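Now for subunit A:
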Amino acid sequence: ADDVTLQLKWVTQAQFAGYYVALDKGFYDEEDLNVTIKPGGPDIAPESVISGGGADVITTWMAAGLAARERGVPLINIAQPFKQGGLQLTCLKESGVESPADFPGRTLGVWFFGNEYPFYAWMAKLGIPTEGGDDGVTVLKQGFNVDPLLQKQADCISVMTYNEYGQVLDAGISADDLVTFNYLDEGVGMLEDGLYVLEESLQDPAFFDKMVRFVRASMKGWKYAEENPDEAAQIVIDNDESGAQTLEHQQYMMGEVAKLTAGSNGALDPADYEQTVATLLSAISPDNPAITTEPEGAYTLDVTDAALQ
Partner candidate 1 sequence: MTTEPVIKADGLDLTFQTNDGPVHALKGVDLEINKGEFVSFIGPSGCGKTTFLRVIAALEHPTGGTITVNGMSPDEARRNRAYGYVFQAAGLYPWRSIARNIKLPLEIMGYPRAEMEKRVEEVLRLVDLEGFGKKFPWQLSGGMQQRASIARALAFDADLLLMDEPFGALDEIVRDHLNEQLLALWARTEKTIGFVTHSIPEAVYLSTKIVVMSPRPGRITDVIDSTLPRERPLEIRDTPEFLAIAHRVREGLRAGHAYDE
Partner candidate 2 sequence: MKSVLPILTVVVAIVLIWYAAAIPMNAQWARDQAARADTTLTTSELIADTLSQDRPRLPAPHQVVVELWNSTGDMVLAGRGLSNRSLILHAWYTLSATLLGFAIGTAAGILLAVGIVYNRAMDMAVMPWAIASQTIPILAIAPMIIVVLNSVGVQGLVPKAIISAYLSFFPVVVGMVKGLRSPNASQLDLLQTYNASRNNSFWKLRLPSSMPYFFTALKIGIAAALVGAIVGELPTGAVRGLGARMLSGSYYGQTIQIWSALFAAALLAAALVGIVGLIERLMLRRMGMEQ
């Protein structure tokens, strides 16, 4: 069997259910692949792991992938299981935020570590400075949890539909008490979890073939997960070595993630790509030069074309 190492962007959770299902259900075996899935975390940049040779393929957000490409890691998108994005900004209603017009003077929690590009793009679009003050917003580097909202340290925080939003609800705050802005709806949506490899490895036909089989099996896993969310959640739990996740939460997450992957057969829609690039380019600022020039050859449809035949 051929070895493939997949580096995830985040810890084992239903966000990556498709891959775990493919592994568990033997879809990879069927394609004669021996897949190792490496969980990520807040200190792991998959882009540097792959450039150091620690992985064959990674999942990451397109903005981070393109940024890495511009910094000399020639990443190329080979598949896009997430059609929709799940990134949102959620505010407590009692804080008085009702629309983006209310943002000035507020404190907003943002995820950094390569997750901040959509936020800056949005602020650029709204024309709101991010240096604080009365007509700007004060930005916090939010930890990867929802405490700042619960403890009222921020008016709004970043959440993913499939994870933190559920945690806020779980904590006992009802959806009615929340005001939520979805980046897609605000017109600054960007492609989220995609599969990326190094451009030069793809020149190798053997590697190309391996990726074709990998994407095929992974997508099979995703579709299985969408149809059997509870089983998928259980598979994720079984693969979580930290033992910290609850089945309940993973079931919720699987349900939400399925909504994002539902529209994708794995192939990247070039229109989505163009929109992401356009949004990024519209928001170039000295603080946040995600990308400064239009990327070229940052994706290929060859792999998915071959895989989906």
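Candidate selection criterion: all candidates are chains of the complex that A comes from, given by their letters.
The rule is short, and it goes like this: contacts are C-beta pairs under 8 Å (C-beta built on N, C-alpha and C of every residue); 3 or more make two chains touch, one makes a residue touch a chain; residues count from 1.
Remember, predicted model here, so these are calculated numbers, not experimental data.
Undergrad: Check each candidate in turn (1 or 2) and state which touches subunit A within the complex.
TA: Candidate 2 is the one in contact with subunit A.
Undergrad: In their complex, what parts of subunit A are in touch with candidate 2?
TA: Going by the criterion above, the answer is residues 11-12, 38-45, 48-49, 52-54, 143-147, 150-151, 167, 171-174, 177, 240-246, 249.
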